[in-house]
Every structure is written in structure tokens, then in C-alpha cells.
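The next block holds one structure in the form of C-alpha cells; read it before the comments.
Only a single protein chain was left out; the remaining protein chains are all shown in position.
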Amino acid sequence: MLADEPIPSEELRRIDAEIRAEWPTGDAVDFEEAIAYHGELPPEKRFAEVLESADRPLLQPRAGVPRLREQIELLEYLHGEGEADLLPTTIDSYTRDNEYGKARTGLEEARETGEDTLNGFPAVNHGVEGCRELIEAVDAPIEVRHGTPDARLLAAITFAGGFRSFEGGPISYNIPYTKEHDLAETIEHWQFVDRLAGAYTDRGVRINREPFGPLTGTLVPPSIAIAIGIVEGLLAATQGVRSITLGYGQVGNVVQDVAALRALRSLGEEYLPAEVTLTTVFHEWMGGFPPDEARANGVISLGGMTAAIAAPDKVITKSPQEFRGVPTKEANAAGLRTTRQVIDMAIEQRIEIDGIPEERALIERESRCLLDAIFDHGDGDVARGVVRAFESGALDVPFAPSDSARAAILPARDDDGRVRLFEFGELAMDQEIREIHAARLSKRAETEGREQSFRMVADDVDAISDGRLIGRPGGAIGGVGRAD
Amino acid sequence: MLADEPIPSEELRRIDAEIRAEWPTGDAVDFEEAIAYHGELPPEKRFAEVLESADRPLLQPRAGVPRLREQIELLEYLHGEGEADLLPTTIDSYTRDNEYGKARTGLEEARETGEDTLNGFPAVNHGVEGCRELIEAVDAPIEVRHGTPDARLLAAITFAGGFRSFEGGPISYNIPYTKEHDLAETIEHWQFVDRLAGAYTDRGVRINREPFGPLTGTLVPPSIAIAIGIVEGLLAATQGVRSITLGYGQVGNVVQDVAALRALRSLGEEYLPAEVTLTTVFHEWMGGFPPDEARANGVISLGGMTAAIAAPDKVITKSPQEFRGVPTKEANAAGLRTTRQVIDMAIEQRIEIDGIPEERALIERESRCLLDAIFDHGDGDVARGVVRAFESGALDVPFAPSDSARAAILPARDDDGRVRLFEFGELAMDQEIREIHAARLSKRAETEGREQSFRMVADDVDAISDGRLIGRPGGAIGGVGRAD
Amino acid sequence: MPKTVVLGVIGSDAHVVGITILEQAFSAAGFDVVNLGVQTSQEEFAEAAVAHDAEAVLVSSLYGHAEQDCRGFHDVLAAHGVDAVTYIGGNLAVGQDEFARTRETFEAMGFDRVFDSETDPTEAIAALERDLRIATVEPERATVRS
Partner (left out) sequence: MPKTVVLGVIGSDAHVVGITILEQAFSAAGFDVVNLGVQTSQEEFAEAAVAHDAEAVLVSSLYGHAEQDCRGFHDVLAAHGVDAVTYIGGNLAVGQDEFARTRETFEAMGFDRVFDSETDPTEAIAALERDLRIATVEPERATVRS
């Protein structure tokens, strides 16, 4: 039965052997040899160590192309011209679906035609050797970023291949990323990933793990992201992971975003065991971008400004080409430098905004409601609890495509642009919280002279890509202050 | 003798005739005919009215090319693709120097070769007719922006040509823009410009006047900009101007910038006569830009963010190509849209930052010191006072190239990035203010373990173009907060 | 009688927000919408079109694998006897491709219309109404985005 307990060593070995047999490249994985390999890696390629000792927010882009040589060039470019502190390797969608055959075809096509028909780097097909070539070629820590519900083989190969950070988690890489994967099963799959990371950690190779905070990237109330991040952190810690980066995706309201990042850190420190070194990551706006690079730069900069105020340990940047498709390396590097400029200009300033403690208190209270409900649902077992909480709707994510979530809650922005819920479904939030949200949203409805409805949600979904934060009817901008 | 008194009508007519005789295109100016012409202009081209009735910060770029057709296309592009609310016509440097002959040669060269060898629009040479063609072709209000110490002929021609807003003033277009022009004489020249604007105003054609707030654009302490803006506003009001836009150039510290814009508005309202309708304009960073468009977008966005918080009536935008040279129209429009996106995403948010009232109080106190000194120096006459205050050094501007200013004061950023003075020279600021500045700056010197020196000033001059706000030794970034 | 449209995201793509908005917009415009959700296979599209006797099949793809995911799609539809109008929309190519080229590719594959991700739902609705030769139902409701 699913339980939040460490996978026993023999079991770990058994699964490891099993999943490595799934695809020819699994063969090359040898744990002892991999530990030795990692031991040789220079300090500047040790992800956890670099991240945890940073004295300013480190920047990391997203980037992955099918071919190895091109991936090396891309990462070198982002490190050099983009001044990225940390690098990514984003995995293609077929590999995420465990469709290694299709990924191989795509890789072969890419090699033959020179066109990138895969949307990422098929690490499983590149195998241990390919991964190591990448790690050795590039002078910065590199993380595996993907969206894979069953990432066991990917983890086995990339860990052995020298990667020392791995994004994702059973909830955050299921609920927003798939339709039919069973949540309980996904948790078991990730327990393996975490146990493997734990095994490396036990041997001195601290593998950093990063739950994917933004979820669907679309009007996710902060407390939901925080509760899920903490659950994934707990599950990982149980399996021996000691370096955890909790994430959060910008909603665009500066007060709410700064409050959320502070709540994320303090709740993370409270809930996660003391052995874990906690860091935080802030994702620049993950929802729909404006179809205009100039406007996209404004969105990116608002993220940089927020990061300067909240000072997370890491910022995942967007590119001005986010709207259209996978960015050119130049655009990706531009997003990094725009962010760097804003952060470095603003971070030395004391910018303390009114209302952050209040918003943070609300977020913490909401998060505790959700976490309590999860523990209750599992009679104290967080693994079982989270599955049942999603089943009952006590836990939910807006716009979740997964059958494991109800997707019954509806978010909308209040008159100040903060994300609230106007449809709570069965979400485990107490009456007072619901009333606070309702009051804020009815103030907005009043301002706009219309009812709360799906129409408002749809308007809010489009608002930032249409050039504003709140989806007012007719595209209006609401009450504006004056300089006095 | 120079005095802050309205130019009598006959005197106005005499000078008018005289200056119109200076260059052939002066002939075509006919005041009565011009009043009639303005009467026909549709409401959306009336600068003061559009600006004063705006319900959100209006955006205006800088732009001027030599040829008429190209200028029309440029402005239409900035209005259409750039979504500019207000448009500029930036005048070339020869016209600013009253070198109309050289400007004509440049214009002819531009017409022959198709290359723009002038850095702006030579309005005097285009004459009343050329200006009107421009005004008629473009569907938005257009302002004359220049930098001309003696702008009398330029004003006569552009006012008659249908322009309804005119930047500059006797101090702000002398001290930062020239070396040898006598300040008292410049004031007399601008009294004529203002009196002419007043004459139009008397006849129902309210010409908007906008002192150039940023001065040298380089580490100018807010109070100096405010005091000078108010003096220019007072001089203009005396001559009958009724629509005045006081300006301020971003220093990059958000608290100081917001405080300064609030102080500018409240002091402006206090000092200017009640008949004047006051508006404010915020200039995005006027100092040296980063030699990288991506980073420049970050600088621009920090300006947008500041504008969203302070909500001035107008924002003058920069382009990502500011560093290199006169921007392409695409880059100019991009700067507008980046700014628009940031403002519109942030302006509906309540963002009230700690410390603004305190900084504002300091700025107001400093400004009053300067204004008191100016009035004292002139025995109550602001025109004479300002000349003498510059002579004595009681009033001064950092990096002023003009012989009329001492340029003896030296600014540097404090540990929070606010602009302070470490060399006051004879500047009329009381002892307590000097001590406040000294204390802030010695805190920074301590942080950096070095003495205050010109080296620190030079580092601060380069800091933003080098990617940060404060010019720390070795390019370091100072103490960074955390998310908790 | 309202016309039925089948809507879904093809392949292993999980971008759901777009079709959620489209579902609401097409419903508001008077269509019966069968929303198959994300990660829908070619067969599922075909079967749903048959089962609901759909007049149009609307395929969405955002993640950049549309071309591979749609190979043979119109053969599968034909094999199931589906003769509906077919539209595809979203982010149809990996990277910063020219849309004109992308449109050609997908038209060549058999789609009646190809939309980019700047498409406002009203445009797709208007096109479908033309293609199905029906008049706008209650014009003020049809304009779901202003």
C-alpha cells in the first residue's frame, strides 16, 4: 500500500534493475561507478552547493534541443552571453511520456535533417555517456527539467550521467502535465526517484530536488502551490533527499508574490525536517505571454522586480519569445540579462511594501488548512493523504487537466490583482477564508458592474497577454492613484 | 534690468518683429491668423487638454528626423505601433544653436542623400507651413522638444505652426545644454517664449509649457531638479502660461523617485499660482544606458514600475537603443510598449513602500532651502534670484557644462542607492541636511571600505550601464535581503 | 438544432487552458461542444466525431509536436467515415517559425483551416459559422471576447 516510507534498499535495487531493463541505454548505469564519477566533478558543477551558497538570486533559463552538440552550444551560449548562473536541460515530450522509441525517431530525424522536431533533449536516448559529455563540456551546474510522471529511467540515467539537480514531483509533474496517470502510482514512481537521489546523497553526492511550483501556471492561488510543494518536499525528504528547492510561479501582484515567497520559505522550514537544506525558486510569469516581445520584456521585468524584493535563491527566467514558441538562444539570453539588470538595480534598495505581512498571514493560514486536510485525509500519512485529498476535492488545482484532480475550483483576480477563488468546490479552506475571498471578489465585481462568472476567469486568463493584470470588461484599467 | 515681470505688449510685438526678421521663414508668422488656425484644430490635438484630462500616465517618446515626410511617418509609427499617447518633435542641434544656415545645409543634404545627417527636425527651416503639415498629418498632440537657450524664433514658428506644447526653460535649457550662454540673457529670451505662449493662452489657445526636469541627467539630487522646475514654472506663469508640466528624471531608487514625484507635485501646487493647471512628467533614466538592449529593457522597466507607483501625468520613455544612438522607430516603439505593459500591470496594484514620506519630507525641506535662497538672492525677485544663486553657488547642478553654474557639487549614491551629495560647495542647504547626506554616504563608504572620492562618483556614473545601481568597487552587489 | 463540435488537444500535449476557453466560447455561441480534454489520440477524436455526429472537429496543439501528432489524422477520420470540417489551432511548430509556412504544412495535411495562437475564439466561431453556412446565433452572445 502507498505510504510515505523510505523504499528499502533491496526494493530500490529491484526496481532499479527493472526500469533499467526498459530501454537499452539503461544498461550503462552503474551506481558505484557513478558515485566515483560525481566525486571527480569540480565544485562549480555541484548544483546544490552552488545554489545553497549563493549570495544573490541565481538565474536559470529553460532550454533543451534534441542534439547533443547543439545542446552544448546552447548551454554555453546561455552561460556566456546570457550570464546564466545555473543551466537547464529541458527534456522532450516523448521522453516525458516514456515513449523512448518515438524520441529516438525524433532524434534521428533531427540528426538527419538538421531540424529540431523534438521539443527538448531526449536524455534517455543520449544515455549516460551523452549526458556526461554535456556535463563535462559546460562549466556550470545543470538541472534536468521535464514534466515526466514516471521519471525513473530518466533519473537513473541522468544521475549517473552527472546531473545533480532534478525538477519535478509526483503531484507537480502529474496534475498539470497529464490526463490519465494515476496519482498514487505516480507517487510511487517518484519515491523511487527520490530514493535514488537519497542514495547518491548518502554517498556524499547531494542531488538537489525541485518540486515544480507553478503547476498549471494559470491563476494558481499561492497557498495551493505552497501546500503541494511542501508535500513533495516531505515525500522527498523521507527518501533521503537533503537539498530541496521549493518553487512558486509569479501571479503578477507584487504584494501577493512577495508574501507567497516569504510564506513558502517559512512554512518550508517549519514543515521540512531539519536535515534538509531548503532553498526557494521563483518562476517568472508562467501563464500566457503577450504576443509582442517588447511587452513580454515588461512582463519579465515585473518578475525581476518581484525577485529583487523577495530575494529567492533562484529565479527561472522567461524569454521575450515565450508567446510564440521555443525561443532562439539570443532571446533566451536576453530574458536572462533583462532580469539580471532589474534585479541588480533593485536588490540593494530597501523596498518594503505595505500589506505584505497581512497577505502572507492569509497565505500561511490557507496553506495550513490544506496541509491539515492532507494529513487528516491520510491519517497522518502524507502520501495517502494527498491522493485522497485530491479525490475528495479537499485539494485541487485550477485548470488541472489530470483525471486525478477535480479542477472544480475557479480563480479570479480581486480589485488589486491578487488571485482569489470564487468557486471553492470542496477545497479544504475554512469559512472565514472563503468569506475573505468572496468579499475581495465582490468588490471587484462591483467596480466592474458585472457578476462573477467564467467570463471573468477567461478575461483574467487573457489579461497579461492583452497588456494588463486584471481582465476588466472592455480592457479598461481600473482606479489609478496619483502622485500625491 | 532683469525682473520677473510680464513683458509689456508693445515690447512683445517689438521683439517678435525683430526675431522674425532673423531668418526668412520668420515672415510667415501671423499671430491673428495663427489663433484662427489653432481654433480649427480638433480636440485630440490640443496638448494641454489631452494631458490634463488623462486618467492614467500618458506615454511620450523622443523623436525627430530632418525631413518632413519621414518625421510624419515616424510619428505615425510611434502613435500606431508604439501606442504613444503624446508625440514629440525633437529639434536638431544646429537649430538649437540658432545656426539656421547650418541646419538648412543639413536638411538639404538629408533631402539629397537620403541620409539623416541632422540629429533632429529643423523646425525653423521647415517654417510655419511645414509644421502645419506635420500637425495636420498626425492624429495626436505634438510637443516641441529641443534644448535651445534662445528659442524665440523656434517658438514663434512652431506656435504659429500648430504645436501646442513646448519643452524647456531658461535654466534647464541653459545649464545642461550650453557652455557660454549668459543665464540672465537666457531668462529674458524665455520670458519672450513664455509671454508668447501666454498671448496664445489669453486668446483661448492654451499652450502647454514643460521645464526640462532631468537637467544633466546624471545623479541630480531631486531637490535641485524640483527647485529649478518651480522657478521656471513661476517665470512662465508670470508671462501668462496656464498649463505647466513639471518634470523629473528617474534616479533609479524607487523610494527616492516616488518621493520626488510626490514632492514635485505638492510643492508645485504650493508655489505656482492657482490659475496654473499643474501636471507632472517622469523621465525614464536619463543617464548612461547599458550597451545591451536586453539590459536596457530592464532599465526602462524599472522606470515603468516607478511610474506605476507614483502615477505622474506623463512618462517620457527611453528606447533599448539609447546607448548607441538615435533609435530606430521599431526600438523607440518597443520602449513605449515595454513601459506601457509594466505600468498597466502594476498601476492597479496598491504598492505603498515604506520610507517614502520620510524621503519626501527630506526632499521638500531641501527644495525649500534652495527656493528660499533663490528668493533671498533676488530680494524677492525670482529671475534675479536664480541668476545670483547660480553665481554664488547657492544653486548648482552636478556636471553642469555651463559657465553660469559652478558645477562644484559632487553627488554619489548612498548604501541604498539614493542620490546624495558629498561635496556641497556653496549650495544653500542647511547644516542638518548636510549631516544627513554625510551620514548616509559614510555608511556606504564603510560598506565598501573606501573613502568618498571622485572615484566613487565615476563608479556611480557608470553603474547602471555596467548593470547595477550603485558603483561598488569591483562591481560587487551589496547586502541582499532574503525572502524571510 | 445546435451543431455539434468535437474539441480536444492532440497527442501527449497537456495544455488545457486554451481549450477550456474555446469550450466556453463555442458553447456561448450556441454550439454543442464535446470536449475530449488534453492528450487525446487520433482514434479518440474519430470515435467521438462518429458518436456525436459532429459537424466539426477542432484540434488544439500547443507544445510543438503537432506535425508528428497529426500525421495520418485525416486517414483515421476517413477510415471512421468522418466527413466533418477540421480545424487546427495553437502553437503548431517548434520554435519561432513563420506562420505562413506552418499553415501550408497543416493545410497540406488536410485541415480546412489553420489558426495561430493569436486567434481570438470569435474568429474561429465566425469561420465555422461560415463554413457550416449558419447564421450567427444571437450576435451579442457570439462576441464572447470584446
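Every chain is named by a letter (A, B and C) in the order it is written, and numbering of its residues begins at 1.
By definition in this document, contacts are C-beta pairs under 8 Å (C-beta built on N, C-alpha and C of every residue); 3 or more make two chains touch, one makes a residue touch a chain.
This is a predicted model, so every value here is computed, not measured.
Asks: Which shown chains does the hidden chain touch?
Replies: Every shown chain touched by the left-out chain: B.
Asks: Out of B:218, B:279, B:341 or B:404, which touches the unshown chain?
Replies: B:218
Asks: Consider the whole complex, including the chain that is not shown, and state which of B:39, B:101, B:291 or B:357 touches that chain.
Replies: Considering all chains, including the one not shown, the answer is B:291.
Asks: For the full complex, which residue in B:38, B:96 or B:384 touches the chain that was left out?
Replies: Touches the omitted chain: B:96.
Asks: Determine which one of B:116, B:143 or B:232 touches the chain that has been left out.
Replies: B:116
Asks: With the missing chain put back, which residues of chain B would touch it? List them for me.
Replies: With respect to the unshown chain, the touching residues of chain B are 93-94, 96-97, 99, 102, 106, 116-119, 176-180, 216, 218, 287-288, 291, 321, 323-328, 331, 399-401, 454-455, 458, 461-462, 473-475.
Quick note on the criterion: only the chains that are shown with their structure count from here on.
Asks: In graph terms, nodes being chains and edges touches, is this line, ring, star, complete or other?
Replies: line
Asks: Comparing chain centres built from Cα atoms against the global Cα centre, which chain wins on proximity?
Replies: A
Asks: What whole-number Å value describes the gap between the mean CA coordinates of chain A and chain B?
Replies: About 45 Å separates the centre of chain A from that of chain B.
Asks: Between chain A and chain C, tell me the centre distance in angstrom, where each centre is the average of that chain's C-alpha atoms.
Replies: The separation of the two C-alpha centroids amounts to 29 Å.
Asks: Can you give the whole-Å distance between the Cα centres of chain B and chain C?
Replies: Centres of chain B and chain C (C-alpha means) sit 53 Å apart.
Asks: What parts of chain B, by residue number, touch at least two of the other chains?
Replies: Counting only residues that touch two or more other chains, chain B contributes none.
Asks: List, in ascending order, every residue of chain C touching at least 2 other chains.
Replies: In chain C, nothing touches at least two other chains.
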